[in-house]
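Of the protein chains in this complex, all but one are displayed in their positions.
The letters A, B and C name the chains in turn, as written, and every chain counts its residues from 1.
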C-alpha cells in the first residue's frame, strides 16, 4: 500500500530504509487500531459539525468505519512492514470502502495528533484495567493479613531479626505501599487524559475544529491546549505512566524478593505449592519460585523501558521527531508486563501459606532486646539509653509469650495495633 | 563522640570501616540538622503529653533544643566522620546541655523514624521552594510570550521547518509543559507529606505514642500508618520527588537545547547577551551559551540520580537496610540542581531576545505548503489528499503575509488562537 | 510437551503461571535452537569419548541431531508457550527420533550450562557479523572523507562556529571513534569466548567431563573454569557485549544527530536524497531524515536494555536465578538493532552529500579569529594572551582563502594534516 505522504515525483525510498524506520511498529499498531478508528470516527463527526463534511458524507464514513472495525475484530487486518503503520492502513482501507469521500478524513488532522490520540485512549484503557487488577491484588493482601492475623513473624532490619512482628502487620505494610501506588497510577491516568486531537502536526489548523466536542465525546478530562505542547511533551506524557508503573513494580518486585528468601530451604517461613513452582532439569528435589523470580526481574525490564523513553525524550529538538515512534514499544510492553504481574500476584497469594511452626522455632531470643529495654524504661523509670545497655544482659533469660509480645506494640500502625479494618475500608473505596 | 548504639563489651569498629560507611553523610546531615531538631522537639512534647516525660523535664529539653538550634544557626555545629550523623550529634549535644534528662529523648523512637521524619520535612520545604520558583519561571515564559506576541517563528518537525508559528505560541507550548510539571511536583509533595514519626525501626512501639498529635503539629497531611511500610517504602517515597524533578528537568533541558541551536551562528533566532554567555580561551570571537548547556547536562545528572535511588530501593530485603543511607545524597543534590536551574532560567529569560529580522529572512517558502493544501480544500472543495499533491506545485508562487498566516491558524491552541489570557490566569492560580 | 523436570507425583503448575514465566522466550529460543543443537552434538561426542555413551549410541544421536537440524532449517520447528523453551523441545524431539538413547543426552549437563553455551555461541556469531559490518561502515566513512577531501566545513564548539575544518577531517574524526568501538567489540567478543559447557547447574559433575575437548571443538578461546562462576557472572558476561554495543550506538547516534541538524532547512550543509527520507502526511514539502532519527532513538533503546540487564544482574543471590532468563530479550534485540543500524549507515553514506556552495556561503568571519591571533604570535612574536585580545579587532578585515586556511592547520591530526592514508591502513587491518 502507498504511504500517506507518497508523492509521485520523488524517488522511491530504499526498501531497507523503510524496514529500518518502520521496525516493530506493525506489531504494536495492531493494538492501536481500534483506538484510531474510535478517534477517527469522532474526528469525522466533528468535521461534519463544522461544515467540512456533508451529512451524507458523514453517514458513508461512519458506516465505513463500522465495516472496518468488524474486519479488524474478525482478525482480517494485518499490518505489513511496507504499510508503515495502522494509520496508513486505516486511510487506505477507508478509501477502498468509501471511495473519494475517505480522502477528506485527514482534513484538519496530521498523523501526529492522530497517533497521539489513539495512543492516549489505549493508555487510559490499560491504566483502567491495571487499576482494577491492583484493587484486586490489594484486597488479596488484606485478606491474607486477615486470614493469618496474629501469626508471629520476625521483623527485620539490616537482614537481621530486629523486633517481633506478625504476618498481618507484614502484609498490611505492603498493602499501604500498594495504596500509594494506586494514587500514583490514578494521577498518571488523570495527567494522561488530555486530548491532543485537533493539534495537527503541532501547529494547529486553519479549520475551526471543535476540540471541545471531541474532548467530551472521547471522554478526556481536558484539552491539551497549546498545539505545540502535544509534541514538546512527547515522552513526558508517557513517563507519567511509566513512573507509576515503575513504582508499582518496585513494590511487587520487593515483595517477590522477600518471598524468594522467606521460602529458602533454611527458613521455609512461607510454603509455595506446586501450582506456582517449577522443578530442575538436573536436581529432582527442587521447588523453585520462578514466578516470583520473573516478577523480580521484570522490575528491571520496566525500569529499562522507562530509561529508554527518558533518553528518547531528553534533549529532543522542538516539534515532532521520528525518534518518538520508539516510545510506543517500551510503553506498551511495560503496560502488559505490569498487568500480567498483577495477575500473577493475585494467583500466587492463593498458593502461598506461612509455616507458623517453623517461624516460631526460628525466632531468636535477641529479637526481644528492645522490648526488655522499653520495659525497664516503663517499669523502672530508667532513661532509655541506660536501659538499652542493661537489656543486653537480660536477653534470653525470660520466656516470652509471642502473642502477648505482639499485642504489646500498641502504637498506631504497630503489630499490636495494625488497623486491619481501616485497610479493608480503603480497599473498598478504591 | 560515641555512637548511639555503642556497647562497652564489644570490640571497636575499624576506623576505615567507619569512614567507609559514614561517607559523605556528615555534609548532607548538616542540612538535615534543623529539621531533626524540629521533629525531636515535637517528639518530646508528645512524650510529655502521654506521660513519659514530666513537665519540668520537657521544659528543660525544649530550652536545650532552643540552645542547640542557636548554636547551629551560629555555624558552630560541625559533623565529623566519627560522629556518624547529625542524629548522633543532636543526642550527644543535648546530653551535654541537659544532662541525664536528654537520655530519655530517644524513648519510643528509633534512628530510622528519626531520620525519615527529618528528611521528609526537608523535602517538603525544598519542594515548596521549587514550586514557588517554578511559578516564577512559568510567569516568565508567559511574559516573554506576551512581549513578543505575534512575532513569527518557524514551527519544526523532524528538525525541518514545518509550518509557521510564533514566538508566543512557542513559549506558551513550554508554559503548558511547566503547568503539567507543577501538578506533578504538587502531587509529589502531597505523597511525601506522610508522617513516619512513631514507627520506630519499622515495628512500632509499646509506648502509646500520640502519632496524630505529631502529624498535626509537624504539618503533615496524613500519617503513614503501618510502621513497617515506612521502611518498605524507602526509596519509593523519595522517587515520587525524583520522578517529578526529572520531568521538570526534561522540560527545562529541552528548552535549553532548543535555545542552543536557535542561537547558532547560522540561525541567530535568539540573541543571548553577555550576562549569560562565556568566551573561549583560544577563539576570541565566541559567545557561548554555557548556562543552557549546563542546564541541559544537569538533566542527565538528575536522571542518573533517579536511577541510583531506584537501584538502591529495588529488591532490597524487608525492613531497613543501610544501603538506604545512600539515597540522601542524590536526592538532596537533585533538589539543589533543580532549584538552581529554575533560578538560571528566570535570569536567562531577561537576557534573551528573538531576532525578528533574522527569523523572517530565513523562513523558507516550503513552510506554507500545508496552508496551500488547506486553502484548496476550503476554497475549491478538493479532497485533502488530492489538494496535498497539488500544493507541491504552488510552493513559492505567491507572497505570504506572515502575520495573516499566523492569524489564520484559528483552531483552539493554534498560533492564531494561542489563548495567552488563559495561561496568565493559570499562573495566577498556581 | 512435558517439561524436563516434570515429576509425576506433583500437582500441575497453573497454566497462567506457566505462561507468565515462559513469556517471550519461545520467540527468542528459536534463534538459539541451532546453537543448542551444535553444542549438544559436541556434548554427546564428549560423552562417548569418556565412555558414557557407546559408539553406536553416539552414531544414533548424531544422526538424530542432523535430522532435527534439517527439520529446523525447513521451518518445521515451532515453540509453544507450553513447551517452555528450545532446550525442552530438543530433548523431546530427540526422544521421538532416537528413542531411549536420547534420555542419556542430558548426562553431566544441566539446562543452566546448556542455555549458556548456546547463548554464547549465538553472541559470538552476532558479534562477528557486527564487526564485519562495522569494518564496512568505517570504510564508508574513510571513502566519504577521501571523496570530499579538502571541502571546507565549519568546526563547532558550544553549537557555535569555532574554527574552520573540512569534510574529511570531520568524517575521519568519526572514523577514529569507530576504530575505538571496534577494539571494544573485539574485546567483548574475546571476553565472551569462554566455554561454560560442563559446569552443570553451577556445581559441576561427578562425571569426568572433557571440558578441554568441547572448548576446542566449539571454538571457544578458553574455558570458564570455576563452575559456579558461570552462574555468578550471569548478566556480567552479557554486559561486556552490551557495553560495547552502547559505545557503538553512542557514536552512530551522535553522527545521526549531527546530520539531522546539518541538513536543517536553514543550513542544508548535507543533502539527503529520497532513498533515505520520508514525507509528511500533512505538509507536502517535507523531506524528513527519519532513518537518522530512528538511529538516534535506538541509542536510547540499547541503553535502556543495558540498564535492564544491569538491574537483573545486580544483587542477585549466588547461583542461578530465573530472573536471568529475562536477559535474553534485551540482549538479542540490541544485537539486532545494532546490526541493522550499521546496515542503515552504510546505505545512508551513499545517499548523502555535502552542499559545498551552501557551506562556503554560511561560514562566518568570526571563525578565523583564533587564526588571526596565532598569526600575530608567529609573525609579531606577541604573547598569545595579548594576541588573543587584538584578534577581536581584526575579525572580518581580511579576505580568507578557505583552502589555504585548512592547509595551514598542520599539527598532527588537524584539518591540514588529517592523515587519510593512516585511516585507510587501519581499515584494512580490521
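Note that contacts are C-beta pairs under 8 Å (C-beta built on N, C-alpha and C of every residue); 3 or more make two chains touch, one makes a residue touch a chain.
Just so you know, these numbers come straight off a predicted model, no measurement behind them.
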Candidates C:77, C:134 or C:209 - the one touching the absent chain: C:209
Omitted-chain contact residue, chosen from A:29, A:85, A:161 or A:176: A:161
Contact with the hidden chain (one of C:42, C:177 or C:348): C:177
Sites on subunit B contacted by the missing partner chain, in the whole complex: 3-7, 10-14, 16-17, 20-21, 23, 87, 106, 109-112, 200-201, 260-261, 273-284, 286, 288-291, 293-294, 296-301, 303-312, 314, 317, 321-326, 330, 340-341, 343-344, 347-348, 351
Residues of subunit A in contact with the chain not shown: 157-163, 260-261, 263-267, 280, 282-290, 293, 307, 311, 314-315, 362, 364, 366-367, 369-370, 373, 388-389, 391-392, 395
Contact footprint on subunit C, counting only the chain that is left out: 4, 7-9, 52, 100-101, 103-108, 112, 155-159, 162-165, 169-170, 172-177, 180, 183-184, 187, 191, 198-209, 211-212, 223-229, 231-233, 235-236, 239-240, 243, 246-247, 250-251, 253-254, 257-258, 261, 296, 299-300, 303, 307, 310, 313-322, 370-371, 374-375, 377-378, 383-386, 389, 392, 408-419, 422
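Going forward, only the chains that are shown with their structure count from here on.
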Chain closest to the middle [Cα centroid of all protein chains]: A
Chain whose mean Cα position lies farthest from subunit C: B
Averaged-CA centre spacing for the pair subunit C and subunit B, given as whole angstrom: 36
Averaged-CA centre spacing for the pair subunit B and subunit A, given as whole angstrom: 24
Centroid distance [mean C-alpha coordinates] between subunit C and subunit A, Å: 31
Where subunit B touches two or more other chains at once, by residue number: 157-159, 162-163, 261, 307, 314-315, 370, 389, 392
